[in-house]
Structures are given as structure tokens and as C-alpha cells.
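What follows is a short report on a single structure.
Omission of a single protein chain aside, the complex is shown with its protein chains in their original locations.
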Amino acid sequence: MSPVEAGQDPIRVLVAKVGLDGHDRGVKVVARALRDAGMEVIYTGLHRTPEQVIGSAVQEDVDAIGVSLLSGAHMTLLPRLLELMREQGIGDKLLIAGGVMPDEDVVELKAMGVAEILGQDTPPATIVATVERLVRDRQALRAG
Amino acid sequence: MTTTTGAAAGLARGVLAGDVLAIARMISRVERRGLDAADDMAELYRAGGRARVIGVTGPAGAGKSTLVAALGGEFRRRGRTLGIVAVDPTSPYSGGSVLGDRIRMQSLWDDPEVFIRSMATRGALGGITRATADAVAVLDAAGKDVVLVETVGVGQDEVEIAQAAHSVVVVSAPGLGDDVQALKAGLLETADVHVVNKADREGADRTVAELRAMLGMSAGDGWRAPVLPTCAESGQGVDELAAALDRHHDWLLSSGEIDERLRLIARHRLKTLLTAFVHERVDRPMPGSAFETAVEALCRRTTDPWTAAHALLEEELSGRSKGRP
Partner (left out) sequence: MIEKDPDAPLVDETLGTRAEADLARWEAEELAGFLRRQPEEKEAYLTKARRPVRRVYTPADLAGTDWDDIGLPGRYPFTRGPYPTMYRGRTWTMRQIAGFGQPSETNQRFRYLIDQGQTGLSVDFDMPTLMGFDSDDPRSLGEVGREGVAIDVLDDMRELFKGIDLEAISVSMTINPTAWILMAMYIAVAEERGYDLNRLSGTIQNDILKEYIAQKEWIYPIRPSLRIVRDTIVYAARNMARYNPINISGYHISEAGGSAIHEAAFTMANTITYVEEVVKAGLDVDDFASRLSFFFVSQTDFFEEIAKFRAVRRTYARIMKERFGAKRPESMRLRFHAQTAAATLTRPQPMNNIVRTAFQALAAVLGGAQSLHTNGLDEAYSIPTEFAMKVALRTQQIIANETNVTNVVDPLGGSWYVESLTNEIEAEITRILAHVDSLGGTVRAIEQGYFQLEEADFAYGVAQRKASGEDVVVGVNKHVEPEDDQPVETHRIDPESERRQIERLGRVKAERDQQRVARTLKELEEVARDPDENLMPATITAVKASASMGEIVNALRDVFGTYVERPVF
């Protein structure tokens, strides 16, 4: 039963590619998987600046921002995204990152506020489940 | 920029002040099931009515999004602030959607006077859903001079857009099936402006000519919908489109047609909202509600469907408060 039938509002996700890295195979698989799970997916396209991504996230009032980073520039880009989120008043939204990152970076990024980091081999179904869980938990927290 | 609390009253105020966060959250509220935005929407509706609403529709592949972006840019150049609502279909199987119009409008992303919102139809029938019209009202109240609405363009939605916009642009492109014949019944007459996009393609001149001929045949008096060739990607013909829309708007005002148009819009708003309320109560009835009681009665055959439905409607319309069943 789709979320709409189940009486829940669909989850809205911004799927973003930041920086100059042009790998979008994974991000497209994720977008499809999220759509097939009943979510509304807004894809930013490639080569976006952090400002463009957060500006879009604000207007679309998404439940989660998913960023795919395969270039290794995550320690520059993810903190910048978090900073912009706070500046623009959406610091409470979920930022989820996907890609190839060293463990110590993952630890540091999560401490900074990235909600979850999903490795490159994560099956699509797991990504969907993770997004659902994180979003619904956050919604429950707000309602309560 | 004011920060916004989650409290309902604060949201409307934020929208009226033009706060981007408030606008975004208000649109989310009107989209959500539950339909509990009455207080805010009352305030916003009273403050609105200034924005020009322009609907853009047409078959898939005509380049609507690119055209909307180009047209938006042109309005910006003319000093107007802009709201854009881009609607994409929800998959009937999964309930999900990929909303792919924003990405075609990157040229407007960095402009603080432009607010772009992507919306999915969420199973609602009709290209201009109740939620879409509410989103337009929010942008209106936020002070946008022009609101462009890009709809899905399938089924009878294209015709519906006339009931929600002051001006309607119908976009086609050469090589999309039978060209002019592909425009569904009613769409030809619906348009206030016809656009033949991708005008650099082969067959564009022919499409323009065919359209003009067909429109000439159904000539009435009053507004004559122009047929304009454009090339949205390069921007060619877009300033003529903006000018034509300005002319249409002027004509609506000078001829008095605007009243009829506004009446049509009001009628449609009320109709869709009423229908939405009824659907809401019927789709997710509370246990113990009059609806559920009626269902039980039907099963026991102590009443019949017609009588039961009449009675429920009476109850709804007879001045009960805005509470749930």
C-alpha cells in the first residue's frame, strides 16, 4: 500500500550532486528506488553549488536532503552544506550523504550533524528504509 | 529575513512578509492531508488577489519547463517578482514521483525574487489540483507579481487549467505525433496564447500555420489567441510571448472579461475544496463518525444508500462547525 493510501503524506527528498564530480549512476538508482517506494524526489542535476542545493531544499521544504559525493571533496562540501542549512533556517532537516569516505571522516561528519552516511555498496532497499526511518522518527519527534 | 516558528498563526504572517521559509512551509501545509489550514488560508486569501496567474500546459516533450524558465526570466527582466509552481504526475502504482521541472529552471535558482515549488498530483484528478491552487494563493499572498503554473498536460487537466488561471498558454512542438491534431479537444479553444516551441525544428512553420488556420475557423469576437513560435532554449520569441501575455491581461481588464474569469476561478476553487473536504471525510472517516454509522446501517439494511448519502450531506452543509466528523 503506498503511503498515500496508507494515509501518510509522501516523503519529499532532494537528491543532490554537489561539486564538479559527474558520477550520477548511483544517484539515479537511488532516485528511482525512492520514487518506487512512494516518495517525491526532486533531483538537482549535476555540478551544483552548495548554495544552489540548500536554496532548493528551502523552497521545496523537503524532509531530507540526500547528497552523493564520489570525488573525495566531502570534507569541504558537507560542512558547507550544514553551515548553509543553519544559516537559512533549515538546520533541523536531515542531511544524508552517500559515497566513498574514510571511517574517520564519517565519524567527524556525523558529529558535525550529517544524519547518516551510506556507503557505495548499500543496496537501494536499505537506502529507502534508512530514509523512511530517519524521516518518520524526526516527524514523530516534532509532533511529540 | 524573519525566522519562523511552527505555530500556525506565525506562518501566515511570515508568508505575508515574504519569508521564504514560511512560504515553503505554508505550501507544505496546504499539501498535507488533514486539510487543517483554514485559519491561515483565510488570512492569506484576504490579502491576495494581486498576482497574475498564468497557466502553461501542453503535451509532454513540448519543452514546457524550459519555456516557463525562459518566460520567468523575461518577466524578471521586466521587473516582476515571480512564483513558479511545477506539477508532475504521481505514479499510480508506487505513489511516488520524480519531480523533474526544477532542474530545467536553473537560470532562476540564484534569483532571490523567484520562488520555485515542485508538486506532485498525489492521485488527485485534474492538472490543477486543489493543492496547486492553494499553493498559487500562498505565492499570491506573499506578494509575487506573477505566478506561473506548469501542469502535467495529460487527460482533461489541460482544460482545467483555464479555470484556475487568468491567462493560459498552450505549448506544442513540431514532431509530437500528429502535431495540431494531438491537441486534445477543448485545448485549442482554451488557450489565450498558443506557443509552438522548438521552432528551429523542421515542421515548425507548418505547425504554426495549421494552428492559425484552425483558430481562424473558430473565430469569435473578443480575444484572438496568437500563435507564437519560440525557441525556449535560446530564448527566441520569449519576449513576444511575454508581450502577448501582457496584452491579454490588459484586454481582460479593459473588456471587463476579467470578472468572468475571476468568477470561473472562484467557482473552481470552491468546487475543488468542497470535493476535497468530502473526499477527506469519506476516505478516512473517524471511527464512530456519522459516515461509519451510516455504513453499519446500510449493512443491516435499516437504510438505503441514497437516503444515507443525502442525510450525510445535509449534516455537512447545514452549518456544522469545521470540525471533523
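Think of it as A and B in the order they're written, each chain with its own count starting at 1.
One rule holds for everything that comes next: a contact is a pair of C-beta atoms (placed from the backbone, for glycine too) under 8 Å apart; a residue touches a chain by one contact, two chains touch by 3 or more.
What you see is a predicted model, and the numbers here were worked out from it, not measured in a lab.
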item: Chains shown that the absent chain touches, full complex; value: A, B
item: Selected residue (touches chain absent from view) among A:9, A:24 or A:108; value: A:24
item: Per the touch definition above, residue among A:12, A:35 or A:93 touching the missing chain; value: A:35
item: Residues from subunit A at the interface with the omitted partner, ascending; value: 19-25, 28-29, 31-33, 35, 43, 45-47, 49, 71-73, 76-77, 100-103, 119-121, 123-125
item: Hidden partner interface residues of subunit B, rising order; value: 66, 98, 100, 103-104, 106, 233-234
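Rule of thumb we're sticking to: only the chains that are shown with their structure count from here on.
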item: Distance between the centres, which are taken as Cα means, of subunit B and subunit A, whole angstrom; value: 28
item: Of all residues in subunit B, those that touch subunit A in their complex; value: 1, 3-4, 6, 20-21, 23-25, 27-28, 31-33, 90-91, 93-100, 102-103, 106, 109-110, 115-118, 120, 122-123, 284
item: For the subunit A and subunit B complex, residues of the former touching the latter; value: 2-5, 7, 9-10, 31-32, 34-45, 51-52, 55-56, 58-61, 88-90, 142
